[in-house]
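Reviewing the structure listed below.
All protein chains but one are shown in place.
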């Protein structure tokens, strides 16, 4: 469905980096949700470039809700959020208009849109399009929180610098998420922050860029959400995550480390504790057979280094195909991974909310539990 | 959409491991495709358990096409493939009926289906449901091949044993895929096969299991396939891959290794060679901005060790919640990763075909290329 | 989505009239529904050709549920119903293989499927494909009935003969539906039955055919089901109804008679009675703004005369395009409208159940009613 996703909460994004406006439309939101605009603004603030380790394009990102909101509450009809583009320096892109930027979408957009794409600032491929996703995600996060479901992301790794990992239980992670919510630079460990900032600054100084890995947790999701096959929790979550530009890897729980483990080492023993079915370990990241088991959902997302670097690169002219040396101009991030945390939280919230509503639908007309029939 | 996926080629799977039959319905197949039944059978043969490193359940897997085929050709209407279940030992599951198997879907199915799920042999969660996927995938692979698109998968890693990786170019990979197509045990390197067989047999001897990583390549896909956001090539491919039981990680190109690289190291320089835009390296795995760039699509899929091990495990009774020791009975695989290659090929083929048809749709009514208008 | 429809209850049909089997797959059914197989058989019996006013093809229509059912209850996974084809006289169609039958799909299938369609007995276009729809509909009708929602259809008109119409209230219609449920020939009025049988027999005697109008009622559907725009109750119901072969008109409530009425004559005054918001009249057929208002949903469906008539007809050869006189062979119905009632009930049930589940989803996570917040 291209730029639209979701079964219950149908999310459509639109806009180009240097066009009039960017935005998002959310259809299917329950009526009667009092939107917390302060939270939405705070989320957008987290996504913003704020310091020397980020781009110098400074957009106000003032959100305007142009439909679906009445007297502060969702009215049940499509809620559309618009953000006008303002601080554009389109001329920066004239020099590279005919030089395909390596590892960007310049060539692929050219092939797909036959030359008609808006090339300025990356157009629809710009990371800027994630701003409306963050605004939409803020609403999803708010609804989920009202149902006891929390989501948070920290920087597991940035280049060589590593953070500590999430704890194993819902309760322990809850405390970690509360701390993270107030941090400007999303690490669990203070030393990790310093190390990562240093890594990014060093890359910036030499005109280079770095990437990393994010670890996300979803806690409070009841067991039974997800589908056995094509809409497995992993399928749907990965689908949303891979929509975010620069994501090149997604794994769950023990992730790629499963590859050299024995079954006996990574099977999660089951126990009954605090009146709840739980597992002793959580290698499966809260998901079995595509369905949540009540343990924390743990997700790892790999973000590649931003392709816009100031170092010279080999490329070709997009029309003549002649070899060229490209030196990118404009304002770019040496790393977007710290700004990506809130984007990942946002798309996770949209994914989880969609599946959670499906669960509500089927449960509410379902027969009684089998054992109770006996 | 639960057990249905696809926009153009709509694939619906059904069946339980010990039910009457399992099957798949493919809607949207072009009319006039002469189905190569020998190829379909050969693919199913690859998925089968054949030796001591696999389960001893031996299903004939005789496919019966009950609709959509007329005089050997697809007739354009839904093509339904049915495989009757025969070699079932349902009694094997009575002992564990009330003991939740760790890292299986027993508990999550119980929560989702309120106790009504068919628990025998894993029911709808069984790896057996991938047999119809392989049959469906055989048709997709055949159509893609007719359009010059080839797909193949090898065992990149099985526990500690590693295979060599795919080459960097379409031409070189083509040769590798042709070799792989005839191999019973899908490695590129003969030594790797021996090492992996040994790893699996050792695990089997101690009642344990192993997993690994698969590397897949899609070659011949033209540039311009995929969407910038929610239907990025990565999103759609990951969605299909995560439908396969036991998949816990999916990455593209350089994958999680992007995390500690500099942009200048992993950006793929662009050049024009053999009358084609190409990249010098292929860290991005053939995808930029969610869209194919004409280079080989490279995908890594992590398969966790099969959770059915013969070693004793801690669990609980699903009704009383009392602690139990579980010793799994029945016939199980110490590894499914070698049998998973053909399943991965199959779902990749379904994913790629769906996106490829979208491309055909938009291209065929599209305006001329911009430059040509000047 | 071609042969698949639905958001919550995803229904996929397959099969050709003279192929191996026809069938349907229902995904999304809640687990724990004890399927009433006797009711399903009774519904299929109603659809069958039984007397001289129907085709002489006599199919047993033995339904086989090959997945999704365990110990008599739905297990939450895709439920697939298969009906094997048996009483086929494919040779009857050889003579007309190259003569396009007027008002049939022969030519359009030829254009769509490029000559590869299964032409025997109308292939996938055959009315026979409605048998699985009836089986699927039986399940939907059963679930709806458990939630107090009833659906029924009678022959409002057959050629010149007319039946009385449904009453205006849910209670009165309930009695009418209970009577209809036991009738072999679905009219409300006994005299209408005699007149309609006579009309059909007369048409049969001269090798001709007749059509008519069906009136359907859905009662017990709570207010608030449906969507304001693209999934209005009317949109979704019409979508399903027009899937049934031979349907050429669909209208709601006062239908086309609205065209020459004044607003003051057809606006439905609102009153509060029996602790329920009701309308004095029901010109709007229970739907305002695309959403149910709690009054009976009233639908009119026009069925064209069956195109298979024994009279000579002008046509052309499908390859040479030469003019031909066609005299149809085989076994055909002089009217299908009486057999169509149960088909209409079935697709209505599938449509209503899908929308009803959506309502359950959004309600179950919704905020409290606005007034209650004050």
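Should a chain be cited, it is by its letter among A, B and C, assigned in written order, with residues numbered from 1 in that chain.
Basically, a contact is a pair of C-beta atoms (placed from the backbone, for glycine too) under 8 Å apart; a residue touches a chain by one contact, two chains touch by 3 or more.
As the structure is a computational prediction, the values presented were derived from the model and not from experiment.
K.L.:
Could you tell which one of C:26, C:66, C:138 or C:247 touches the chain left off the display?
P.N.:
Among C:26, C:66, C:138 or C:247, only C:247 touches the chain that is not shown.
K.L.:
Taking the entire complex into account, which one of A:39, A:98 or A:116 touches the absent chain?
P.N.:
With A:39, A:98 or A:116 as choices, the missing chain is touched by A:116.
K.L.:
Touch as defined at the start, partner being the missing chain; which of A:78, A:207 or A:222 qualifies?
P.N.:
Only one of A:78, A:207 or A:222 touches the chain omitted from view, namely A:78.
K.L.:
Using the touch rule from the top, list residues of subunit A that touch the missing partner.
P.N.:
Counting over the whole complex, subunit A touches the hidden chain at residues 1-4, 10, 12-16, 19-23, 25, 27-28, 31-32, 64-70, 73-80, 82, 112-118, 123-124.
K.L.:
May I ask you to list the residues on subunit C that touch the chain which is not drawn?
P.N.:
Considering the whole complex, subunit C reaches the absent chain at 1-5, 7, 11, 13, 100, 102-109, 111-112, 114-116, 124-125, 129, 157-160, 203, 208-213, 222-232, 234-236, 238-240, 242-243, 245, 247-256, 258-264, 266-272, 277, 279-280, 283-285, 287-294, 300, 302-309, 311, 313-316, 319, 321-323, 366-371.
K.L.:
What does the interface between subunit B and the hidden chain look like in terms of residue numbers?
P.N.:
Listed in rising order, the touching residues are 7-8, 28, 30-33, 73, 77, 143, 147, 228, 356-358, 360-370, 373.
Keep this in mind: only the chains that are shown with their structure count from here on.
K.L.:
Keeping to the contact definition above, tell me which chains border both subunit B and subunit C.
P.N.:
Of all the chains present, those in contact with both subunit B and subunit C are A.
K.L.:
Please find which chain has its CA centre nearest to the centre of all protein CA atoms in view.
P.N.:
B
K.L.:
Most remote chain relative to subunit B, going by C-alpha centroids?
P.N.:
Of all the other chains, the one whose centre lies farthest from subunit B is C.
K.L.:
What is the distance in Å between the mean C-alpha positions of subunit A and subunit B?
P.N.:
25
K.L.:
Need the CA-centroid distance for the pair subunit A / subunit C, whole Å please.
P.N.:
From the centre of subunit A to the centre of subunit C is 44 Å.
K.L.:
For subunit A, which residues are shared contacts with two or more other chains?
P.N.:
7, 228, 366-370
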